[in-house]
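Structure first, then comments.
So, subunit A:
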Amino acid sequence: MSARADPTLMKEIGLFGAADVSACFNCGNCTAICPLSKGDTVFPRKVIRYLQLGLTGQLEESPEPWLCYYCGECSATCPREAHPGEIMMATRRWLISRYDWTGISRLLYTSKAWEIGLSLVLGLIVVMLFALLHGPVVTERVELNTFAPVPSIETADWIVAALMTFFLLTNAGRMFRFTMRGVKAGLSVYLSEISTFFVHMLFQKRWRECHGPKIHWLKHFLLVTGYLTMFFLVFVFLPWFQTDGWNVSSLFGYYATAVLLYGTVDAIIGRLRRREEIHKHSHHTDWMFLFLLFSIALTGILVHVFRVVGLPHATYYAYVIHLAVDAPWLILIVPFGKWSHLLYRPLGMYLVSVRARATSTAAAGGVVPNPV
Partner candidate 1 sequence: MKTDRILILASAACAYPGADAVGQAHLSYPANTFVLRVPSPVVFPESFYYDSFEKGIGGIIVMSCGVECPYEGAYEKLAARLDRVALGLREREINPRRLKLTSICTVCTKSFLKEVTDMNKVLAAEGVAA
Partner candidate 2 sequence: MNVRAATRVFDTLVIGGGIAGLQTALDLADLGLSVAIVEKDASIGGKMIGLSKVFPTLDCASCITTPKMAAAAHHENIRIFTLAEVSSVVRRGEDFTARVTLKPRFVDEDRCIGCRLCEYACDADVADDFEGGLSSHRAIYVPFTNAIPQIAVLDPEECNLCGKCVKVCPTDAVVLDQKPREIEIEVRSVVVATGFETTPMGARSEYHGNEIANVISPLTMERLLAPHGPYGRVLRPADGKVPDSVAFVQCAGSRDRSLGVPYCSRVCCMYAIKQAMLLSGSLPFADITIYTMDIRAFGKGYETFYHNASAMGIEFVKGKVARIDEVDDRNVEVRVEHIDERGQVEERRHDLVVLSLGMLPAADLRDRMPIGVSADGFVTVPKPTIEPCRTTEEGVFVSGTAAGPKDIVDAIAEAGAAAMAVSVYLKKKEPEGCAACAVTAGSDTP
């Protein structure tokens, strides 16, 4: 059965930020220059090829986009200036929208207006909720926990977290289904490879195999640690973290905000300068991601500073704004937007290793004839 070429996918991927798919003349330079491209998982050309031919099914099944860390070497050396690195990036965006069954991802990625509009609506909802439901406003001193009682916030936290997790997990489930189409692996295989998932999630180990300076990896690693720290502070340790005084959790808060600020500012400057390959192309969702993350860090610091300095109103306003930017972040960007790569990337890596293990086991067991 032959695969049917579909000429419309190239245009579709253009909406996700890949402008030059057709410029590729399939020389294979990108695939061969990439140190991560080896064995059975070769990219970016394979992905570009699926795009050129419009092989939507094959593309959905491809974990390869998640194996690329976008060092940009392929783009810098591409003889046709087809920007394969950016095509991989766009394909990741497209995949996120394919995994997402709600269609929200697609809206965010393909429409600036929808992304900004939805973010504003969510922010306004937060502001309105506060306007209607906030606790007593103590003006003599800063009493944030009175203005925004931890149990309420925690409840909201958990609602959001539940929603987020639901969408993320159902989408990840779809990714799993796409990627493992036609692959049979026993539970033991899945269990034996589970460490892969966590190692890659926490350390982005593969990135270190990329050529060139390791600084990009380091920056990203710090950003991830900062982000995860903040995540746990807010979702698990909120009662300790959101206090009106100082406690040891603040130390973690300092670290997290510092690396988040540094990371986002550094990325924003990079994207404005457009010197390195990874910063040459910016999709509107990239800007939104950085803007929200930067705003979260900045407003978080402001809340803390105002509270420490003892400015009650400023603290409360800053807090509302802080949560108003948190909302679109948590509700849009995390499950439906760029953040989700934090889940899909290690999951992709995990599924690749499961697939490899399954294939080799099957081959060894004589189920599938060894091709060699």
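Picked so that all candidates are chains of the complex that A comes from, given by their letters.
Simple rule for what comes next: contacts are C-beta pairs under 8 Å (C-beta built on N, C-alpha and C of every residue); 3 or more make two chains touch, one makes a residue touch a chain; residues count from 1.
Treat the numbers as computed from the prediction; the structure is a model and nothing was measured.
*Asks:* Considering only this complex, which of 1 or 2 touches subunit A?
*Replies:* Per the touch definition, subunit A is in contact with 2.
*Asks:* Which positions of subunit A touch candidate 2 when the two form their complex?
*Replies:* Subunit A residues touching candidate 2: 25-33, 37-38, 42, 45-46, 76-81.
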